[in-house]
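Here the complex is missing a single protein chain, while all its other protein chains stay put.
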Amino acid sequence: MNDVFLPHVARIVEVWDDTPDTKTFTLSLRDSKDFRFLPGQFLEVSVFGYGEAPFCIASSPTRPDTLQATVRRTGQLTDALHELGNGDEVGIRGPFGNGFDVEGARGKDLLFVGGGIGLPPLRSFIWNVLYERDHFGKVTILYGARTPTDLVYKDELKAWAKRSDVEFHVTVDRAEPGWTGNVGMVPVLFEKTALRPDSTLAYVCGPPIMIKFVVQDLFVRGFKDEAVISTLERMMQCGIGKCNHCAIGHRYVCRDGPVFNYKQIRELVE
Amino acid sequence: MQPIVYTIEKPDIAKWLERLLETAEVIAPVAGYSGEVVFSAISSPAQVLWDFENPLHPAKQFVLPQTDPIVAIKRNGQRHEVEPIYDDSRRVLFNVRSCDVKGIAFLTRMQEMEPADGSYLRRAYSLTVISLTCNTPCPLGFCVCTDSGPFLNGDYDIQLTDLGGKYLAEVGSEKGEAAVSNAANLFRTATEGEVSLRKRLETAARNRFGQETCHFASAMRRISTGRVQDALWEKISDWCLECGGCSLICPTCYCFSVRDRARDGNWIRYRIWDSCQYTAFTLEASGHNPHEQRKDRIKRRFFHKVSAQYYMRDGTVGCVGCGRCIKVCLGTADMPAVVAAIRKGKWHE
Partner (left out) sequence: MLTVPTTCPFCACGCGFYLLANKGELVGVAPSETHPVSRGRLCARGWGAHEAPLWGTRLREPLVKRNGRLEPVSWAEALDHVTGRIKGLIEAGKSVGVLGSPRATNEENYLAGKLARAGLETNDVDFSYHSICRPLLAGLEEVTGEYGCSISLDDIELSETIVLIEGDLAKTHPRAAFSVMKAVEKGARLAAIGYARTQMARLSSLYLQTVPGGEGEVINGLLAGVLHASLEDRTSATAHCEGYEALRRDLTAVKATKEMHRAAEWIARAERATFLIPPTSAQGDQLRKDAAAFVTLAAITGHLGRPGSGLLMLLGRSNVRGACDMGVAPDRLPGYQPFYDGRAQQRLQGLWGKKLPSAQGLDAESLLQSVSGLIVLADDPPSVLPMRQQALAAMERMEYIVVLDAFVTPTVRAAHVALPIASFAETEGTLTSMEGRVQRVRAITDPPGEARTGWQVLAELCARFEVSASYSSATDVLREIAQAAPRYAGIGQQMLEEGWGGTLDEDFDTGKRVLHAAGVTAQTSPERPHLLAWDGVFDWGRDPLISFSPTLSRDYQSQRKLFPHGFVEMCPQDADELGMRPGWQVKLTSLRGAAVVPIQVRTDLTPGVLLVPYAFREHVAKVLGVERLTAVKAERA
């Protein structure tokens, strides 16, 4: 028997603004240090007095001493979280979910396609890959957001763009003054890069509508169902497959997911 | 364990209950306000009802309360301490019906699945379930269709059967054995005649259900293979007023949400009953709602209850045939009605 609902207390050690409504919080466990996780797994973050909400871990598992979560203001709990700063405490439970299969990706070419606030889980994986760069093939990162303001991790995007061991492209739906880069939805970036569907695993995260278009495009370009991997977003409350909020058929996104390939997604019974 | 079977004379029941009251809170069906049968903690054996229709509010509230404190969050300036809240006080649930026994056993199996939920299990393991078989089935029950009554072969701690002047007491667990040995002088080993009388009563009770039963099997085949038309769900959804009563009242439903509440400058985190029939149940922070339409929520509910996928996982359908949803449905979409609709592919025609 476990105290499955008992959170660990964590301290906020750093906060930065990503966009006007999005912040990234760096958390450090206050009482215990051993916290192993996989990219793609998520945390239930308690803002004391407001309850819990799920956030995917945005930092790399190769740096397990701190955890990062990127949070957009969408409701009471995230409003309250945004009011917190260095030294403030939150609760965390987890890690939950299956996470990305990092081992299975070794030796493969990797294509990361992110949209808006969907980049954080990919970022965890991307940094994991970059820390162990030699173990993976070609790495391509495509990222899009509504406007330049809505891009998260702006400094890191610049760093990725400069790296020679990563192919990186970014686009926005609507340009703003000073933007000289690509304009258009994420799939326009497929024109900028040579895809090798047979040797590549594609990881797609973002808003449902963006995922839909990107995935369609990938299949047209010859990707197999098993090679297209995404995370499903559901209202996850308990993280352990008991509260039933995130059920799809008899699968639970919090436990059987949130990472699924398209073969698995097609088998889900809504 | 191999059931051990005792008998206890009716006049001795009160003495036994007094014994039980010495060491535990005893909850039983009693006559409540305006004569209504409700589960309540008793202070005297005379309060316990023996001839009653099952209370509408299910016994699951004693293992899974509607509002259940699970974590205490204490704050001291910036610093927070969190502690689990347990309720492992000893309780006896007395004279519950077979359907509720099955319901509690079902919930316990769900919470025992890894990772096991200690908060639930501590309470459930401290509860002794003493049931009373239904010699006369209740008017709306269909427990024979779900293998959860009117008599059970397990899942109880003690199962009582009214044999006339005495009760047969089948002990099904160590907790049950403890409840008997606590008052061992009141019990004697049952005779073969008494055991066979119980068998005859069971057969008689089963026969009273008649032919009209709930056909889960054919409904299961259809729903598990996606052969229920969307249009049917849509039709059914017009006969539902989204009260959530069916799931709140269901002995096997355990959907919940978690919320904090301030108390004395600190917070208590509660687990509260929720229903998959409410729009907000699947509403994500982004505003996206995969089950925005009621027909999808109803489909979801019955998939969880009746599909082969869940049957394989849970070993049973998610229904104990208690008939409560028929009584609380603020609409006409109760379990037997929807199962019939799935089976026939038709609704209200």
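Labels A and B are assigned to the chains in the order they are written; within every chain, residues are numbered from 1.
By our rule, a contact is a pair of C-beta atoms (placed from the backbone, for glycine too) under 8 Å apart; a residue touches a chain by one contact, two chains touch by 3 or more.
All values derive from a computational prediction rather than experimental measurement.
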{"item": "Of B:L49, B:L197, B:L241 or B:A308, the residue in touch with the unshown chain", "value": "B:L241"}
{"item": "Which of B:V38, B:M113 or B:A340 contacts the chain that the document leaves out", "value": "B:V38"}
{"item": "Sole contact to the chain not displayed, among B:Q47, B:S173, B:N266 or B:T332", "value": "B:T332"}
{"item": "Omitted-chain contact residue, chosen from A:N2, A:Q76 or A:N182", "value": "A:Q76"}
{"item": "Hidden partner chain, residues of chain B it touches", "value": "32-36, 38, 40-41, 56-57, 61, 65-67, 238-239, 241-245, 248-249, 259, 261, 272-273, 275, 278-280, 283, 285, 287, 327-332, 348"}
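Keep in mind that, in the parts below, only the chains that are shown with their structure count from here on.
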{"item": "Rounded Å distance, chain A centre to chain B centre (Cα mean)", "value": "40"}
{"item": "Chain A contact footprint on chain B (complex, rising order)", "value": "70-71, 73, 75, 78-84, 110-111, 113, 115-119, 121-122, 226, 254-260, 262, 267, 269, 271, 274, 276, 281-288, 290, 296, 300, 303-304, 307, 309-310, 313"}
{"item": "Chain A - residues contacting chain B, complex", "value": "1-7, 9, 46, 48-53, 72, 74-75, 77-78, 87-89, 91, 207-208, 233-235, 237-238, 240-250, 269-270"}
